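Here the complex is missing one protein chain, while the rest keep their positions.
Moving on, here comes subunit A:
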């Protein structure tokens, strides 16, 4: 060990720093990763960590050296018009640039393909929606035509819906009467069974129809509200007696 030290002292050259340009430094403290004090914890097997530690060491050296160089008036930046031979030939740099470009293109292509696939899926969905909407419109239109044929509505307003109801009130009153036309019950049945006959495959009891309590009138069901005649009349007619009671009534009546 002493031999080493002796040798070193003999061998060491006393040159100005400018000649040697050496910097011994720790690393730039990275806010994300460990500081320079934990350098021993760097796992040499972890390539990325190792290379990042080298990079940081170089950075620290550069940050330390550049001001010194500037003070000593050694130029560090190459002016843009200074053309000289580079360590790697232009051909080599061209190759490198090509490789980088091709990699980027490949990535872009894969991204585009992914996007295209997503778009196609969405497009398909939209298309089916549009088709369904068109079919519905067609159906409505046909129904309206049939209605007109059956003479229920003399207005041909289904042909162009943009026409506003500016027909005037006289015709409006006549049409209103016709609009009411059939009974609510009849209308309901027409809508359900339609003019084209019974609708194919429509179930009687689906979950929705079962859960649909919109036609429930609480006062009607519990016989609570005022009778049809208003005051005075009892609504005994609504409350139909049961089978036994009716039979008894019949037999009693006989």
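Convention: a residue touches a chain if its C-beta (ideal position, glycine included) is under 8 Å from a C-beta of that chain, and two chains touch if they have at least 3 such contacts; residues count from 1.
One rule holds in what follows: contacts and distances are computed from a predicted model.
S.K.: Given that one chain of this complex has been left out, which of "Ribosome biogenesis protein BRX1 homolog", "Protein YIF1", "Ran-binding protein 10 isoform X2" or "EF-hand domain-containing protein" is its protein name according to UniProt?
M.R.: "Ribosome biogenesis protein BRX1 homolog"
S.K.: Tell me which of A:100, A:118, A:221 or A:249 is the one touching the absent chain.
M.R.: In the complete complex, the chain left out is touched by residue A:100.
S.K.: Per the definition of touch given earlier, which of A:77, A:185, A:222 or A:239 contacts the omitted chain?
M.R.: Selected residue, touching the omitted chain: A:77.
S.K.: Mind pulling the subunit A residues that touch the left-out chain?
M.R.: Touch with the absent chain occurs at residues 1, 3-5, 7-8, 10-13, 15, 18-26, 28, 42, 44, 50-51, 53-55, 57-63, 65-66, 69, 74-78, 84-88, 92-93, 95-96, 99-100.
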